[in-house]
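Notes follow once the structure below has been shown.
What you see is the complex with one protein chain gone and the rest in place.
First chain written, first letter: the chains are A and B, and each begins at residue 1.
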Amino acid sequence: MVQLHRFTAAVPLIASLALVGCASDGGGVQSQKMAAIKARGSLICGVDGKLPGFSFVSPDGSYSGLDVDICKATAAAVLSDPAKVTYRDLSATERFAALSSGEVDLLSRNTTMTLSRDAPGGNALAFAPTTFFDGQAVMVPATSGIRSLKDVAGKPICVETGTASELNLADRMRELNATYTPLKFQSGDQTYAAYLQGRCVAVTTDRSQLAAKRTGFPKPSEHILLPDVLSKEPLNPATVNADPAWADAVRWVVYSLIQAEEMGITAANIDAKVAEAKANKNLAQLRRFFGVEGDLGKQLGLPADFVVRTVKAVGNYGEVFERNVGTGSPLKLERGVNQQWRQGGLMYSPPFL
Amino acid sequence: MTSRSEVTPWWRNRRYLPWLVQGAVALVIGVVVAFLLTNLLLNLTARGLLLSWSWLGQPAGFDLAETILPFDASLPYWRAMLAGLVNTLRVVIAGLVGATVLGTLIGTASFSSNGLLRRLARVYVEVIRNIPLLLQLIFWYFVVFLALPNGRDALQLPGLVLAKSGLFLGSPELVDGVWQAPLRFTVEFGALLTGLVVYTAAFIAEVVRGGIASVPKGQWEAATSLGFPPLLTLRRIVLPQALRVIVPGLNSQYISLAKNSSLAVACGFTDLYSVSETTLNQTGRAIEVMLILLGSYLVIDLVISALMNGLNGLVQLRER
Partner (left out) sequence: MASTAPLVVRASPLRRLQKELFGSRLDGLISIALLAALLAAALGFFRWALFQAQWAVLSANSTLFAVGRYPVEQQWRLWLLTTLLALATGLSWGLLRAFPGSGAVRALWPRNDRWAAAILGVLALWRPMALQLTLAIQARWWGIAGLLLLARWAAGRYGPAIPQAFRRLIPLLWPLLYLVGMVLISGGLGLVQVPPSEWGGLLLTVLMATFAILLCFPLGVLLALGRRSELPLLRWGSVIYIEFIRGAPLITLLFLGQNILGFLLPGGLAPDRVWRAAWVLTFFAAAYVAEAVRSGLVAVPAGQLEAARSLGLSVPLALVHVVLPQALRVALPATVGQFISLLQDTTLLSLIGLLDLLGTARTVMANPMFLGKNAEVYLVLAILFWSCCAALGLGSRALETRLNPHSPSAPQA
C-alpha cells in the first residue's frame, strides 16, 4: 500500500511538470507554423483532390488546379520551391479538424468563408483573401422538367454533407416553405454517383463545382444549371487563428498574385520587370513589390523577394484562373465577378506598402 | 555488508512484488494519460475550443432526409442527434429481427436431409462472411437498390410499390412523378438493412449450427425412435438444448450488428454517426461529439448485453 500511495502522489506531480514543459514553448512571436514548415522542408496543403479545375490528381499522380496553385505559390514563398508541397486529400467533413489539429498547414480546398467558420467562438479559422467568388447552384437533368428551385419541392436532392451547401439549401427551402428530402453523402463521388443513377432529381453545390463535374459526365449537355443562386460562396484558403503571423503570410501570398495581375506582371515577363525595377530607381512601387527596396517580405517572415517567387511559380491570378478554370480550360468558366476591380470585378489587392 | 543471497532483496519479496509491478504500470499509464490530457487542454485552449455543451441547444441549420421524430433545420443540434439515434435504433432493431430469422433458417438448413440445401447453406456462410461488410453495403446500395426502376416504371403490387426512391406500403399513389404512401422505407434504409441482415445472418447461422451440433446425436435418435417427426424433434427437443449454447453466441453478433450499423454513411442513411459527423463539421466540437457518439454506442451495447443476459438466464434455468 505504501508504494501505491507514493505512486499516486507522483502522478499529479508529473502531470504538472508536463504542463509546465509544454507551456513554456508557446510564447514565441515568430510564426511557429512557418518554422515548422521550414524545418520539415515541405508545406502540407489540404486539398479536395477530386475536383477538376481546383484540385485534381492526374493519372500520373501530380496535382493541378486553382487551389493547388495557391499551395504551390505559398511553398514558393516560404521554401523557395513550388514543388515542396505534400498534398493531403481531405473530405468536407474532416477538413476543419485536420486544420485545427495542425494536420495540414494550409487548407486550400474550395472552402466558403462564413462568420462561424472565421469566429474564435466557431471554427476559429483565419481566412486568406478570396481566390474564387462562387455561388451555390442546382443542377438537374434537362429532361426532368424542373426549371426553378420551387419545382424541386417534395423531391429528393443530393448534397454532400458537412458543406455550406447543405445549410444554404436548408435555409432556402425554409424561405420557400417547401419540403424536400436532402440525401446526404459523405463524399462528392457518392453524391454525383447517386445523382447520375437517378436517386435524386437534383444535386446542389457551388456553381463552379457543378460545372467542373459536368464536364466529366457522359453527356454534359443533358444536365442544366437552374437560374436560382442559393448563396454567395467566396472560396478562400484558410489557416488557424492560433498563428496570426502564418495567416498574414498566406494572406499576402494570395494578394501578391492579384496585385501582380493588376500591375501586368506575368510569369513570362517577370524577369524583365525585375531587371527593369533594379535598373530604374524611380519605379518605387515596383521595387517595393519585388523586394528590391524595403523589407515588406521580411515583415511577414518571408524572403524579401517572395512576390517574384510566387509569380514565377504559378503566374499572376489571371494566369492561374485561365489555366485552371477559365475559358481555355475544360471548365470554360467566364471571369465574371472574379475579374480585376478595374474591369468591374471583385479582385482587389490592398497596396503593398 | 556481506548479506548473502539467502536474504531475498526487498524488490523480489513476494509481498511487495505485485505492488511494485502495479505501481510501475500505474506510473506509466498515469504519465501517458497526463501527457495526453495536458496536450489536449493546451491545444483546445489555444484554439478556443474548451469543452462546452451549450452548442447542443443551438439550431442545427441542416435538414435530415428521413426521421421518425419530426425534425427541421430550426430545431437544435441535440434534436438532430436524437433523430439520428432513433434512426440507428430503428435499423438495429429491424436488423436484429431479420438477421436472427435468416440466420436461424440457414443454420438449421445445414442439418437438412437435402444435400443441396445443406451445401447451399454452407456456401452462403462461407461466401458472405469472407467479404467485407462495407463492400457488401456499397454493392447493395449502388448496384442493386439504385438500379430499381423509377416513377411510373416502378415494381407495383397491390398495396405495395418498390421504386428507386423506396418501398411504399399502404395505398401508394404517384403524385407529380413521386410516389407517396402512408408507410415508406427509403432505399438507403433498405440497403443498410439488407446488408446488415445478410452479413450478420451468416455469423448467426454459424452460432445456430454450433448450438445444434452441440446437442448429442443420441437426442435426435431417441426422439426419432419415439416417432417424433424431424421438425418437431428440432423444435421440442433439440432447440431448447441448443439455445443454451446459442444465446451467449448471439450476444456478440447482436452487438457487432449494432456497431456495424454505423457504416450507414456508406449508403447515405442518416444514422447517429452520420448526423454526428455533420454536427462536428458545423460546430467544430470534435471532442464533445466523439464523447456523445462513443457513449451512445456503449449504452446500446450494454442494453443488448443486459437483454441477452436476461434471456440467457431464462434459457439456462430450464436445466435440471
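As a convention for this text, a contact is a pair of C-beta atoms (placed from the backbone, for glycine too) under 8 Å apart; a residue touches a chain by one contact, two chains touch by 3 or more.
Remember, it's a predicted structure, so these values are computed and weren't measured experimentally.
A.B. asks: Sort through A:L90, A:L107, A:L183 or A:I270 and give me the one touching the missing partner chain.
C.D. replies: A:L90
A.B. asks: Touching the absent chain in the whole complex: find that residue among B:G115, B:P182 or B:G218.
C.D. replies: Within the whole complex, the residue contacting the unshown chain is B:G115.
A.B. asks: Looking at the full complex, which residue from B:L69, B:A213 or B:L311 touches the chain that isn't shown here?
C.D. replies: Of the candidates B:L69, B:A213 or B:L311, B:A213 is in touch with the missing chain.
A.B. asks: Given the contact definition stated above, which residue among A:G216, A:G264, A:G336 or A:P350 touches the chain not shown here?
C.D. replies: For the chain that is not drawn, the touching residue is A:G216.
A.B. asks: Using the document's contact rule, name the residues of chain A that touch the chain not shown here.
C.D. replies: 22, 32, 36, 40, 50, 57, 59-61, 86-91, 94, 97-98, 101-103, 186-190, 192-193, 196-197, 213, 216-218
A.B. asks: Mind listing the chain B residues that contact the chain we can't see here?
C.D. replies: Counting over the whole complex, chain B touches the hidden chain at residues 18, 21-22, 25-26, 29, 36, 39-40, 43-44, 112-118, 120, 122, 126-127, 129-136, 138-139, 142-143, 203-204, 206-207, 209-210, 213, 249, 252-253, 255-256, 259-260, 262-263, 265-266, 273, 277, 280, 286-287, 290, 293-294, 297-298, 301-302.
The criterion applied here is as follows: only the chains that are shown with their structure count from here on.
A.B. asks: Compute the distance, rounded to whole Å, between the mean C-alpha positions of chain A and chain B.
C.D. replies: 38
A.B. asks: Going by the contact rule at the top, pick out the chain A residues touching chain B in the complex.
C.D. replies: 1, 3-4, 6-8, 10-12, 14-15, 18-19, 22-23, 26, 92-93, 96-97, 100-102, 116, 120-124, 154-156, 161-162, 166-167, 169-171, 173-174, 180-186, 190, 193-194, 197-199, 240-242
A.B. asks: Using the touch definition from the top, list the residues of chain B that touch chain A in their complex.
C.D. replies: Its residues touching chain A are 16, 19-20, 22-23, 26-27, 30-31, 34-35, 37-39, 42-43, 46-49, 61-66, 72-74, 142, 146-147, 150, 164-165, 175-178, 187-188, 265-266, 268, 270, 274, 277-278, 280-284, 286.
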